[in-house]
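Of the protein chains in this complex, one is absent; all others appear in place.
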């Protein structure tokens, strides 16, 4: 496997790598948040929001470059789909943090911690995967690991919701947790979308 | 109306037909489930999950083939959009079954049965429609019927939600039903998306 690109196309890879880094950072803040004392929620949430804005800016830079370029390292459409999917991951991490603040939650519970930790692992795999886009040797093990982690997240989500409906008797508390679990599960879903798009790009250029 | 394709392109039609069959099967299990005794929910849900995995595999086969092909029977983009929409139908059927199990529902009620039955009718129309993709004579009546059935599902959903908020006084029970109705209504929505995509493909090649 091997690509060969013009220097100016390297910008795309640089931008993608930067997005990978930002997503890792956001996911680390998310774990920090769910393990923090509730007093710290708002400050950590603000850091995640900042990461989310950085991701938006990178998305904007990539799409602007895309609209101005005749030559792109891989299909225009694929670059666009990938950048949107990466941005979605960050959006969901931010939405999770935001929900915790909006709902004024006083603890997030073991399952949300579990989902946040899997999200962090996924973010690291995504970061490794986008860093390999230029020369995708060794890509496959990251793709496989992302699918494995997404299944793990899915299992946590299923158990979390089941337990919630079994044990929680206060409906408003139940609503808060249900929403939080759904957002975090969506974050992990989008990580899998990223893996699917990357797999598809690599296949085309193999 | 008529297409003419190379032998190797037939694979796409075969895969689409297989997806149609799997969706019909999943929808039949869904009806079986909503009409079953609650004791049977888990086992039937497992069968639906299996169908959903089969749909995932077919999606993967089609997108892999797509990434390796120079020649495709219709626009690459359309094939991709269609396969994702078909996969979504199966995903929502699975999500509905899963919700019933996760929420440990003891009955699903007449409206969920109604929505499941419309979904089964839609699945059969979709199956007929994808089978005609190669030679789309007679396609139109399936497209029309899908739109009609989706409207029917919409009416059931509207009534179901209205009644739920009128009669159900237990908030947690209300949450369960609201979610189930929404998932099933989403399944029927995605069936309409499939019809729109197919209509668009046929128009281009007319």
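All chains are identified by letter, namely A and B, in their written order; residue positions are counted from 1 within each chain.
Assume contacts are C-beta pairs under 8 Å (C-beta built on N, C-alpha and C of every residue); 3 or more make two chains touch, one makes a residue touch a chain.
Quantities reported herein were computed from a predicted structural model and do not represent experimental measurements.
Asks: Can you tell me which of A:17, A:36, A:63 or A:128 touches the chain that was removed from the display?
Replies: From the options A:17, A:36, A:63 or A:128, the contact with the absent chain belongs to A:63.
Asks: Taking the entire complex into account, which one of B:113, B:131 or B:174 touches the absent chain?
Replies: Counting the whole complex, the residue in contact with the absent chain is B:174.
Asks: Quickly run down the residues of subunit B that touch the omitted chain.
Replies: Residues touching the hidden chain, for subunit B, are 77, 158, 161-162, 165-166, 168-169, 171, 174-175, 178, 196, 200, 203-204.
Asks: What does the interface between subunit A and the hidden chain look like in terms of residue numbers?
Replies: Counting over the whole complex, subunit A touches the hidden chain at residues 63-64, 67-68, 77, 98, 101-104, 171-172, 175-176.
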